[in-house]
Every structure is written in structure tokens, then in C-alpha cells.
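My questions all concern the structure below.
A single protein chain has been omitted from the complex, and every remaining protein chain is retained in its original position.
Let's turn to chain A:
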Amino acid sequence: MKKENVIVAEELTKAFGDFKAVNAISFEVKKGEIFGFLGANGAGKTTAMKMLIGISKPSSGQATVAGFDVYTQTESIKKNIGYMSQKFALYDDLTVKENITFFGGIYGLSRAKIKEKREQLVSELGLENISNKLVGSLPLGWKQKLSFSVSLLHEPKIVFLDEPTGGVDPITRRQFWEMIYKAADQGTTIFVTTHYMDEAEYCDRVSIMVEGKIEALDTPKKLKEQFKVDSMNDVFLKLARNIE
């Protein structure tokens, strides 16, 4: 079964002066895929992601996201994507419900739709008792789950997750990945960066960025065969060592 590409990047580059943070990367992501975007700190993952979500202009190269050009149609891209940043970015001084209402409103959902989503989300996350509490008072794991759900509020085609499970305990991480799978099952494409190599194993396909370039891109299984190792962890270490 041939699936359509929802993200296509060709020679995408972002330079800051002489330094190329992202150096001519090319890849495709298919609809409904969980695409792992791996790399060491400073490899250029976040910079690449910012170009794809339309808040950073590429220096050169081409890319389309959900069929829209990253140079000229950033606002159309934004209608079709969800984004969860490294930094927790809901409002700490608003309650769970108020955050949902606000972001629903910003994405232009109708009042009835917001209400429906709000109730659905609160019950799915089991937040009934604390839905009127300020988000700032929640534990990190809950915040992250809430933040992921909020990024899915407007039913985007693609959701970009930048290290969504950083600093979260193993149980919550597992729950988080269950949520990711559920979203992917419903046809949402997941573009996720992570530093946890066990999470990389959960992805359909994985790319590994080293110093601004994509050095490897395939399914976790094929990558392990290609590098003749048993785990994604070793794949990652091998690639990183080669560079050093």
C-alpha cells in the first residue's frame, strides 16, 4: 500500500552566518507514520523542526508540510499541524479547562466543539478532579500529557513533538507513547524528537542527525541490521563515534 507523503524536505538548510545548523537534509514522512527524528544535543533537530512548523525561514532548499510550502504558506501549514515544544508552553496561571478553551479558541474551533473536546479530553486524561486547578500546580508528567492533547485539539494532520518525554518518569512515558500510538492509529502523522533510544524503537522510521546532516534514515530494524548491532542505542553510538 503506497501512502502519500505529508512532509517532504529537499536539501533543507538553515545557516546562521557561516555555521550551518541544518545542512541540506532531505527526507519524506508518510501519512500516519510515526517518524523519529533523532540526534545528539545541538545536532540541529529543533532548528529543522522550526523550519517545518513555519516559525523559522529556511536559508535554502525546499520543503512542503501537509502540501504547503514552508516559505510562502506558513499560515496554511499552521492550520494543519500541532506542535508541542521542549519547553512546557501552556499557561501556568490558567486552569486545565481554561487552557483547553483558549487554544481551542485560537484555532478557531466553534464554542460547541470546544466544549465537547474539553469534556472528552478531561475524562480521557482522568483530570476530572483537577480540571479547575491551575496548570502550574500539576506534576510534569500530567502537564506533558495535557500539552500533547492540546496540540491535537484542532485535529491536525501532523503533530510535531520536540522531546515530549524529557524528564518524565517511565510509567508516564509509556502512557505518553500509548497516546501517540492512538493518535497515529487515527491517521495523525507523528514527527517526534527524542533522546531515549527505547522510544526510537517504537517509531516506524527513524532518522539520525549528526552535526546538521541526516546520517541514517530507515526503520529501526533495518538500521540495526545495517550497523550490525542489537539496539538503537548502539546504532546511535556508532554514528556519533564515527564523527568523533
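Annotations
Simple rule for what comes next: a residue touches a chain if its C-beta (ideal position, glycine included) is under 8 Å from a C-beta of that chain, and two chains touch if they have at least 3 such contacts; residues count from 1.
Following the convention adopted for this analysis, contacts and distances are computed from a predicted model.
In the listed set "His-Xaa-Ser system radical SAM maturase HxsB", "ABC transporter permease", "Carbon-monoxide dehydrogenase medium subunit" or "Glycerol-3-phosphate-transporting ATPase", the entry agreeing with the UniProt name of the missing subunit chain is "ABC transporter permease". Of the candidate positions A:53, A:66, A:146 or A:209, contact with the hidden chain is made by A:53. Across A:10, A:92, A:116 or A:178, the single residue that touches the chain missing here is A:92. Against the chain not displayed here, chain A makes contact via residues 53-57, 74-76, 78-79, 81, 83, 85, 87-94, 98, 101-103, 105-108.
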